[in-house]
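Below is one structure; the comments refer to it alone.
What you see is the complex with one protein chain gone and the rest in place.
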Amino acid sequence: MALIKASIVGATGYTGAILTDLLSGHPDVRMHALTSKAYIGRKVSGVFPGLRVDGTYTEYSAGAVSGSDVAFVCYPHGEAHGVVAELVDKGCRVVDLSADYRLKDPAAYQSWYGFVHPHFDLLQEAVFGLPERYRAEIAKARIVANPGCYPTAMLLSVLPAAAEIDSSVIVDAKSGVSGAGRTPSQKTHFCEVNGDFRAYSEVGHRHTAEMVQELGLAAGKALGVSFTPHLLPVDRGIFSTAYFRLAKGLMGTDRLLARYREFYADEAFVEVCDHVPGLGEVTGTNYCRLTVREDAAAGLVKVFAVIDNLVKGASGQAVQNMNCMFGRPEDAGLRRKV
Amino acid sequence: MALIKASIVGATGYTGAILTDLLSGHPDVRMHALTSKAYIGRKVSGVFPGLRVDGTYTEYSAGAVSGSDVAFVCYPHGEAHGVVAELVDKGCRVVDLSADYRLKDPAAYQSWYGFVHPHFDLLQEAVFGLPERYRAEIAKARIVANPGCYPTAMLLSVLPAAAEIDSSVIVDAKSGVSGAGRTPSQKTHFCEVNGDFRAYSEVGHRHTAEMVQELGLAAGKALGVSFTPHLLPVDRGIFSTAYFRLAKGLMGTDRLLARYREFYADEAFVEVCDHVPGLGEVTGTNYCRLTVREDAAAGLVKVFAVIDNLVKGASGQAVQNMNCMFGRPEDAGLRRKV
Amino acid sequence: MALIKASIVGATGYTGAILTDLLSGHPDVRMHALTSKAYIGRKVSGVFPGLRVDGTYTEYSAGAVSGSDVAFVCYPHGEAHGVVAELVDKGCRVVDLSADYRLKDPAAYQSWYGFVHPHFDLLQEAVFGLPERYRAEIAKARIVANPGCYPTAMLLSVLPAAAEIDSSVIVDAKSGVSGAGRTPSQKTHFCEVNGDFRAYSEVGHRHTAEMVQELGLAAGKALGVSFTPHLLPVDRGIFSTAYFRLAKGLMGTDRLLARYREFYADEAFVEVCDHVPGLGEVTGTNYCRLTVREDAAAGLVKVFAVIDNLVKGASGQAVQNMNCMFGRPEDAGLRRKV
Partner (left out) sequence: MALIKASIVGATGYTGAILTDLLSGHPDVRMHALTSKAYIGRKVSGVFPGLRVDGTYTEYSAGAVSGSDVAFVCYPHGEAHGVVAELVDKGCRVVDLSADYRLKDPAAYQSWYGFVHPHFDLLQEAVFGLPERYRAEIAKARIVANPGCYPTAMLLSVLPAAAEIDSSVIVDAKSGVSGAGRTPSQKTHFCEVNGDFRAYSEVGHRHTAEMVQELGLAAGKALGVSFTPHLLPVDRGIFSTAYFRLAKGLMGTDRLLARYREFYADEAFVEVCDHVPGLGEVTGTNYCRLTVREDAAAGLVKVFAVIDNLVKGASGQAVQNMNCMFGRPEDAGLRRKV
């Protein structure tokens, strides 16, 4: 097969850096453009000394990037939709790592993100890029909306049980600091984070919208989601704890585990395990590892899931989506640590 | 007033060390005996170079310790009840930092802790040492059962609303590593904890029993508790997130905050704040800082509370209890960082 | 004695916050003005939720501040000298935490700091604020130049041996991140620091100038200093390792320890210990703890010293200087952790 010509738009954030690492080591990929706003003309290895990758950052232009087979857009929410539309228009397939094409309801962009989405048609066309659920659609998509990091962990935690959840899910999730991005701020200062821990966006974090949308589609009915993110003093990783009740009542931890194992039996990157997994088991990898428990006394199911927020929660999943889009094995280029 | 003669039984764990620091700086206390099994004859400053405290560890004997007005017993669960009984019998008042006198139902010791409790009468007599709830009883108690670290954070989070909680509380709590004690083990090895995070005792952690008992007493009816502890890569601190529904339905965050502020208006060590507090705001102190939110879309109340697990979660609260027992201001000796 | 009226100019960096904590708890101090550029009108507890201190930040004006008995100036190097001159002119005594009055040679400001110092006379008048060496002069000073954090650790490490050092000292020092200040930058981003370690300003760090000046004065002759700072993934603390040879040759670790103990016998804040101290033994305190070893095989002396960079390395030492200036016990207000 021919090599896939790939570009990264906005390559100098943390997700851009991991994507650069993954794509430069991917056996089926040829890097095309790496664009940046702040580092034009700088070498990759000069900006990220830990990346042993050739290449120089260039300024974005639709012309240059659209020569690629696929472009990964790593712009902030609200700044990506125009570039995505432009590139698709020029015949380039896109994996968008922002939230700009994840929600189906255009009105949701006003209420959750505060802008009017100008591309209703593309919003309907875009496919939510969770391969474990939409791989057939992803294979044909022009626009893949790569899921948020928290929704990835949460959805993989609840999909096997979605149809039987009684009314709502509580998601208490904890993320490493890289989830806040590479731009310095008071809240990511080492001295503010080290030895500390707290919840943030404690009611109504934007990722709730994706969770509600996709859980509802999977369950076939609207279910509530109460999502609370917390900031962990670690670089990378999300630990998600989901709580819900089953409409039918108790079924026992063993049967729950069997159900989850069966559901994910053919998945390359979802590992159902007996123990409660720690972040370290997936750091640097594209795996989601999870387990499930019944708390019989409380009548609750608990699901514990870990991912690396920058890999399965962002850039690794983006590559997995690219593999789907171009008919490659889903794990191509994704079996090494980054 | 006369000085209080105080001893610490089992003074060389983390709670013992913090107690030693607090008591040695307490204006109303004269240190009597500091006992240890592993460090007999060693100086305090030799075992804990950060403690600038005179004193030498001695072997435990009821005779030596019972000369104190109060003894703090810092033995592991199951090993404390005999020593407590012995000291009380000799006329010494006791603050027990183990779980051995926290539960009222003797049968609970078999089901939760795996031993038959030999002192039914003392169990009934002992007072649960949460001053914010039982200070009148503590003032007269011979045995004060100092609460567990997680129950302290959880109970302070739910007491103001207890009477109106509809059926159950979910508690997703995160603790620093000092909560696991000072004895080395694989799970407290730096390389196993650093950069990691995970739940443990993920169904049926023993502290659930205290939470159920005390929440039920406060609510006037049995309420369910689903408690899940997690291990944070920090030394000290507990962050507790509690989720529950109110029987009456929604009331709004402002009214909830007002309710909590009123409930704790006279408390020296409970601070209700507008923002979500981080661990660092209470590290080294006896404060519990908390806030409350209504998640209207999900119909839920969320309470976020932080304490230092070794201070308000253990040794600081023990001193606060001692202050109550001996008629001192509750904050005596507790206004400096340890 | 009357209370000392104290102001802090530039109170919202890390050194300002620690000073605020120390002064607000100091028995002999009444806080006057707390000035800030970025937080005018904000409450102390709003900017630093961990500080349980009343007070509101105001804009700097010489008039307002000069009503104080003493002002602590916490401005960056090059921005402090004018304010200091202005305040002294109005009759206020000053402890300057910047480097602007530490060097005696005006030309040094051009070569090390890149500006022409406009106050030659005040430079000569200012006293280098290391109380262990200059307490008599500090007592009478109008301007005390509080030493840098690294020079404090280094000088306390070498002073007892200064007269006998043969030709030069190598100082390999490691600092926590708070030493880089509170303003966010790429290099203080949690993800850049956590799990990492490196040297910086690896030849010719500015603190070298203070070390050379003061070591030379103590030794009575010019001695070389090769200083290399490194950034530690911890919040607070400096660990300084100094290497030098004695002109007379070997004398043995025991005699070195005895020499150091004798030298610091009357010091409240320098602790010579047998073991190699760790940062944790001084975190939050004004102590410098150190030990000395002879490496006989290599013919070298090694001195290991720890301080908290924000306390003995900055704000604590500033308060110690104030105590000297106003005839208070040197440890007044400095025996609790901050």
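By written order: A, B and C. Residues from 1 in each chain.
In the analysis below, a residue touches a chain if its C-beta (ideal position, glycine included) is under 8 Å from a C-beta of that chain, and two chains touch if they have at least 3 such contacts.
In this text the structure is predicted, and so the values were computed from the model without any measurement.
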Handout entry: Residue touching the undisplayed chain, where the options are C:Glu59, C:Asp105, C:Glu202 or C:Glu262
Key = C:Glu202
Completion exercise
Among listed residues C:Gly41, C:Pro118 or C:Gly280, the absent chain is touched only by C:Gly280
Completion exercise
Residues on subunit B facing the left-out chain by the touch rule are 14, 177-178, 182, 184-186, 188-191, 193-195, 233-235
Handout entry: Missing-chain contacts mapped onto subunit A
Key = 49-50, 194-195, 273, 275, 277-278, 280-284, 336-338
Practice task
Tell me where the left-out chain touches subunit C, residue by residue.
Solution key: 168, 170, 172, 174, 192, 195-200, 202-204, 208, 224-226, 228, 230, 232-237, 239, 241, 243, 276-280, 283, 293-295, 297-300, 302, 304, 306
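Throughout what follows, only the chains that are shown with their structure count from here on.
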Practice task
Tell me the angle, as a multiple of 5 degrees, of the rotation that maps subunit B onto subunit C over the C-alpha atoms.
Solution key: 180
Handout entry: Centroid spacing, where centroids are CA-atom means, of subunit A and subunit C in whole angstrom
Key = 46
Practice task
Would you please write down the residue numbers of subunit B that are in contact with two or more other chains?
Solution key: 195, 277-278, 280, 283
